[in-house]
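For this view, one protein chain was removed and the others were kept in their places.
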Amino acid sequence: MTGLAMAAALIAAPSFAAPAADAPDPAADLKAFQKYFRDKFPKVKFEDFVNGPYSMDEGLYRQWKEKEEFPPYEFALDLGKELMAKPFGNGKTLADCFPNKGVGIRQDYPYFDTEQGKVVTLELAVNQCREANGEPPYSYVKDEMAAVTAYMAFTSRGKPFDVKIPDDPRALAAYENGKRYFYTRRGQLNFSCATCHVQSPGERIRAEVLAPALGILNAMPIYRSEWSGMGTTSRRFTSCNSQVRGVPLKPQDEDYRDLEYYLSYVSNGLPISGPGARP
Amino acid sequence: MNGSSSDRATLSRRVVLQGIATIAVAGVAGLRFDLTGAFAAANDAYPEDAFRQKSEADAIKALYGKTAEASDKVRLDAPEIAENGAVVPVSVSSSLPDVTSIAILVPANPNTLAAAYRILPGTTAMVANRLKMAKTGNVIAVVEAGGKLYSAAKEVKVTIGGCGG
Amino acid sequence: MPRSILACAAALLLTAVAAPARAAEAAFKAAYASAEAANAEAGKLRNQWTTAVAALAAAKKAAEAGDFDKATSEARKSEQLSRAAIFQADEQKTNWKLMEIR
Partner (left out) sequence: MASSIRVRATSRGDTTEVQALVQHPMDSGFVKNARGELIPPHFIQRLAIEHDGKPVFVADWGPAVSKDPYLKFAFKGGKAGDELKVSWTDNKGATDQLTTKIQ
């Protein structure tokens, strides 16, 4: 039984001395994070990291380019545009909740909301808007949520991620929590997010070519062939957890929002490329 | 572009064998085939029967009523490794004159025939589409030109099957 | 007359079978309770394993079908998996930093 073998391996693992906690320094993290990927993939152009596995594999790149001729997320974009402008029961629209009517603003999310004292992602902001206007929230993982975030990403393409960490200890704590979540091993496979997306991008796990963590959220939401449809950042996080045989948290759980905050911040400077298409 | 493929030699051998088998059958049923095989003729119905066939030979027979020979004038473009069996980009073109029809077959699928296209006068002998593949196997392009059938094949590796689940 | 003898024999046979069955059910209940507790503890650490949850569900299903041996073995498997998950979560509280890019 692999589970028991895993348990044995865990127990037998030598316990390393944990490094001493040092003062959080997001700017230094960002520099080290981006340098790591540039050094690991000297041939990949910096802006190309947003193209995930397609930047790492020639055969995949060609199939992607062929799909991009008439991308499968086309229908989601149209639906997203429609939903942004469709009046709620009270006459207001989703667009009314966002700066510049939601156009060209994707790169500013997630942000730390000092009033709510928490990280607000684009997906959370969409549902907060709907609920504030007496509308039921969208499912976080696909359909309408994927469509509106696809539209917002599309109108922001090319704009560099610009996630800010305000001078607020709670914001820094959220960032650190996101980082912890990213590097923490979990599930029966004993994988962290970093196991796949830092140590092994470009390699195949079973059939899939792993995407680098750098720029991975710039392409969200994505049309995945594996899903035969669109999925949001929430969907990506929960499905990653299940794949390592861990029970996923609820979409937009605090840990997931903090993770998105961390991952987006360390990709600052890379252009928004969503909606993306992925195998 | 990585054109049609290294599998052509094996395919042509197979097609030849099938050809022999078909001649034997056609000796008896030849007349019927001549009548039903005119897929390229105008206002024909959806070829329901051809789409139900399990084997490559049966599907081609049901669709065209004749057999195909391998030709390097049929160009089949498909990836070496499909990123996902649910969406495999496949395109077919041909430099043969008087092309009237292009069909694409995936023998590894439950039903072999994937798509059949009628190329009307003035239309270029080229088509690109996206197909599902259940597992690794050949994609076969059949082109009808001047009343004869020509084919090409290419193996596509499928690591994530396109039949869901 | 022979009928009642047969009935008597059947009743005896039933009790003979029923006693170990009750013991098997009790063993299952104990195993299931501690598997459930371990699973809840892993949940508190936000680190349940899907395999542990699946084994727990399989245990319950087997018990409902009256197969207490299988139910007990699934429950024990679930508990072992949850224990490993708990160990992992505790160990990772500090060791996550080993993987950090710096």
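All chains are identified by letter, namely A, B and C, in their written order; residue positions are counted from 1 within each chain.
Everything that follows uses one rule, which is that a residue touches a chain if its C-beta (ideal position, glycine included) is under 8 Å from a C-beta of that chain, and two chains touch if they have at least 3 such contacts.
None of the values given here were measured: they were computed from a predicted structure.
Note that the absent chain touches A, B when the full complex is taken as a whole.
Per the touch definition above, the residue from A:50, A:79 or A:263 contacting the chain not shown is A:79. Between the chain not shown and the residues B:86, B:141 or B:156, the one that touches is B:86. On the side of chain B, the interface with the absent chain consists of residues 46-47, 51, 86-88, 91, 106, 109-111, 113-120, 122-124, 126-133, 162-165, using the contact rule stated above. For chain A, the residues in touch with the chain missing from this view are 69-70, 72, 74-75, 78-79, 82, 228-229.
The criterion applied here is as follows: only the chains that are shown with their structure count from here on.
Work out the mean CA point of chain B and of chain C, and you get 54 Å between them. The geometric centre of chain A is 37 Å away from that of chain C, both derived from CA atoms. By the touch rule above, chain C contacts chain A in their complex via residues 43, 46-53, 77, 80-81, 83-85, 87-89, 91-92, 94-102.
Only residues 79-84, 86-87, 89, 128, 130, 159-160, 164 of chain B touch chain A when the two sit together in their complex.
Interface residues of chain A facing chain C in the complex, by the touch rule stated above, are 1, 3-4, 6-7, 10-11, 13, 15-16, 18-19, 21, 28-29, 32-33, 36, 179-180, 183-188, 190, 192, 194-195, 198-199, 242, 245-247, 249, 255.
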